[in-house]
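All remarks here apply to the structure that follows.
What you see is the complex with one protein chain gone and the rest in place.
What follows is chain A.
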Amino acid sequence: MSDVVSTGSTTRVSLTVNGVRHDLDLPARRLLSDALRHDLRLTGTHVGCEHGVCGACTVLVDGAPMRSCLLFAVSLDGAEITTVEGCRSADGGMGPVQQAFHECHALQCGFCTPGFITTITAFLDDNPAPTRDEAREAVSGNLCRCTGYVNIVSAVERAAELRREPTP
C-alpha cells in the first residue's frame, strides 16, 4: 500500500495584482499562471505551451515581463503583478496598447494577445519611441499563429504614438 499523496500543505502568499492585494494559501507547486487564472479568476492571462516558449502567459512582475507558467506563485510573496486586465485605461476601457491592437488589426483569435500586450507595455516603458525594427525585435519572443505579426509590429508603433498623445 502506498502513502496517501497529499497536496494539502499550503503557504500563505501575498500578491498585489493590478493594484489589488490578495492573500492566498497555495500549494508550493501552484504555478503563477494557475493562481492568476483559477484562484483569482483573472483569465486574461493565457497558457499556450506551459514551457516558457510562447509568451502567451507573460505578466509584469514588478514591472518586468515574466512567463507566469514558469513561476511558482509562492515564490512571489510581496510582488506587484500586472496582467492584461491591468493594462486597461483608468475608466476600464482599452489602454493604449490594447487600443493600438484594435486599430491595427493586430489580433485574430486573441489567444496570444494578452502576452503581447504586457510585453509591449513593458517595452514601451523602456523605449517610448521605437523604430520599426526595434518594434519587431521587441515582440520576437512571443508566438502568434494567426496574424503573421505584420500588424502586431504596426501596433507597437501605434501604441507608442498613443502613449505620447496627451490624455484628454
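Rule of thumb we're sticking to: contacts are C-beta pairs under 8 Å (C-beta built on N, C-alpha and C of every residue); 3 or more make two chains touch, one makes a residue touch a chain; residues count from 1.
Everything that follows uses one rule, which is that contacts and distances are computed from a predicted model.
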item: Chain not present in the shown complex, as UniProt names it (candidates "Oxidoreductase", "Leucine/isoleucine/valine transporter permease subunit", "Tryptophan synthase alpha chain" or "Xanthine dehydrogenase family protein molybdopterin-binding subunit"); value: "Xanthine dehydrogenase family protein molybdopterin-binding subunit"
item: Hidden partner chain, residues of chain A it touches; value: 1-8, 27, 29-30, 37-38, 41-51, 53-54, 56, 83-85, 87-88, 93-94, 98, 101-103, 105, 107-114, 117, 136-137, 139-153
